[in-house]
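Only one protein chain is missing from this complex, and each of the others stays in its spot.
Moving on, here comes chain A:
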Amino acid sequence: MLEGTSGDHPVQPQPRQGHLEQMTQGRVQIPSSMAGEEDFFLEEKRFKQHCEEFVKHSQQIGDGWEWRTNKDLGDGYLSKTHFQVRNRHIAQDLREKTSDNIEETLLAHVEESLDDSQVAGVCTTEEVIRYEYHVLYSSSYQVPVLYFRACFLDGRPLTLEEIWGSVHACYQDRLQEGPWDTITQQEHPILGQPFFVLHPCRTNEFISTVLTGPWKHNRHKNYIILWLSTVGPVVGLSVPLSYAKVAPEQNSSTDSAESNENLC
């Protein structure tokens, strides 16, 4: 095996086809015309480059993302904080219910025709919630990982149940069956504080279904934009369409040194 950092590709003695079949056993079928699994992994260096590109565009459109560096080890992460005002239409008799079934109960009420007495029973509350999103790099899985937390203005953090409840109904089904796994609470590896995390171990699976052709043909695309625009909305984070305009890198060999010059 070759020694080296995460950017190296170790020599594979076994035939790629067999290796790939083993990997996709019972899961997403990757066409055999695609190259081996290495092609969907994101090296840390490239992660930083794509983050830098991402931040540059964010600054242009005022989307609020910034890069934060950890002074001890020099690694870092993307960060964005935004406030969201949420209008919740809550019928009087629903206030006792848990947020687990509140979505389906709400939908049921919408479908019924409301008579005057029922309309009178609906009240609207406004909640301001502070969301904080971080994008970190996982060297174990060699993919980006989305961390987030949310709290009300009085500092009370949202529970996992409340986080789920705040996700738009159209994503709920996809969440339940989707390959991007579960959201759990975990310790932020750089800050050491509790955050919610979207599990990374299946990221490569669905990234491969999104791309046409192997990753090496898509290297000019920004992995972060591709990935975040897919997983972000699941947890209430939208990526404006304008990111699709992010210009491809000038060199096809993207290990060029000039990309690193502006790393904060």
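Convention: contacts are C-beta pairs under 8 Å (C-beta built on N, C-alpha and C of every residue); 3 or more make two chains touch, one makes a residue touch a chain; residues count from 1.
We take it that contacts and distances are computed from a predicted model.
Hidden from the displayed complex is a chain whose UniProt protein name, among "N-acetylglucosamine-6-phosphate deacetylase", "Autophagy protein 5", "Proteasome component (PCI) domain" or "Small ribosomal subunit protein mS26", is "Autophagy protein 5". The chain not displayed touches chain A at residues 1-6, 10, 13, 22-23, 25, 37, 70, 72-73, 139-141, 157, 159-160, 182, 184-187, 189-194, 199, 201.
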